[in-house]
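All protein chains of the complex are present and in place, except for one that has been dropped.
Moving on, here comes chain A:
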Amino acid sequence: MGKRIAKEVSIAIAEAVKQCKVDVIAAYPITPQTHIVEHLSELVASGELDAEYVTVESEHSAMSACLGSVATGARTFTSTSAQGLALMHEILFIAPALRLPVVMVVANRALSAPISIWNDHSDIMAERDIGWIQTFAENGQEAVDLVYHAFRVAEDRRVMFPFIVNIDGFNLSHMIEPIELPDQELVDQYLPPFKPKYKLDPRKPISMGPVGIPEIYIEAKKAQDEAFKNAYKVVVKAWDEFERIFGRRYNPVETYRMEDAEVALLIMGSLAETAMTAVDKMREAGKKVGLVRIRLWRPFPLKDFVKAVKGVKMLAVIDRALSIGATGGPVAVEARSALYQVPGRPRVVNFIAGLGGRDVTVEDFEEMADKAYFYMKKKPKEPYEMIGVKE
């Protein structure tokens, strides 16, 4: 196996993309994603990575170029954040409908206004329904590992869907962490060459993206939806295979100290590490608090999630995005909906925390768990509340 070396997570991700032997990168720089594509452009310029690096004039063009590229059968990567992701919006829906497996790392960042370059999940939650497979990384090693996994799953002929790996902007993208990059031989073993069944080839012409008149559109969407649900099995199998080759295990939903837990915190992304510290502290104080982390956001791992929170009295969902005017943050709305039909389901309270890069501390997580205990006795007045707001 490779050596564990201290690396900035963005640089490690770029190195992992290189190990995946991508053919085309089309990207536009935006904070906090910049270091990923900057390092990739260096690797291409120095000849270490044999790929086309397409410098485009916007993220809309970046994603459009990626779709054209992957449609010809070229392994394709891009990365973006916040406003850049928003600018890609209309093209993002086209990729999965046309079954074009581009892989993208999103360094999650708040959306304007006010202008914020800092971390939360409002950029990706605005793209919740685009139909891409989505995972959330907790730490640098996981971010890197999820990149290999993303290519393997996306390009699988049983899947053929685009894939987003979410990493928290700055909290992950700019951290220097001990990261092990595997030997190239193992990556090659894990990731076979991209060989799509259909591609744009003048020798065998086909048309992608025709009009879907009312007599076909809904059938086309049903076919897409069913294929997407089936991707779940391949996502999990690719993690089984990952464990066999690289020795690290990943699951759609992770649990931490959930045995006999009364209160569970639910979160996605890198703040789970802080939350684990808070759980340890509360466990020492005799409070039965555990943590659930969703790694696979789309397709939503319904059964794994329901199993993970089984027996819990109160589920405190911590959202990193605000869905203004809704009955909760996007993760809470998902959790409530997922649990509604489950007999003996836990009650769900929702906290919005860490917007626009505001730190969420161990004490904040303790406060949220304490509030969850309090709300067991007294129902909250509102379906969600924001944490750490100065009155």
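Throughout what follows, a contact is a pair of C-beta atoms (placed from the backbone, for glycine too) under 8 Å apart; a residue touches a chain by one contact, two chains touch by 3 or more; residues count from 1.
In this section, contacts and distances are computed from a predicted model.
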Quiz item: The hidden chain: which UniProt name fits, "Glutamate ABC transporter substrate-binding protein", "Chemotaxis protein CheA", "Allophanate hydrolase subunit 1" or "Pyruvate:ferredoxin oxidoreductase, delta subunit"?
Solution: "Pyruvate:ferredoxin oxidoreductase, delta subunit"
Self-check item: Contact residue for the chain not shown (choose from A:Asp183, A:Glu219 or A:Asp359)
Solution: A:Glu219
Quiz item: Which listed residue (A:Lys18, A:Arg99 or A:Arg152) would be found touching the missing chain in the intact complex?
Solution: A:Arg99
Practice problem: Among A:Ser46, A:Ser207 or A:Gln341, single out the residue that touches the unshown chain. | Solution: A:Ser207
Quiz prompt | Contact set of chain A toward the excluded chain (per top definition) | solution = 97-100, 160, 197-198, 205-210, 212-216, 218-220, 222-223, 226
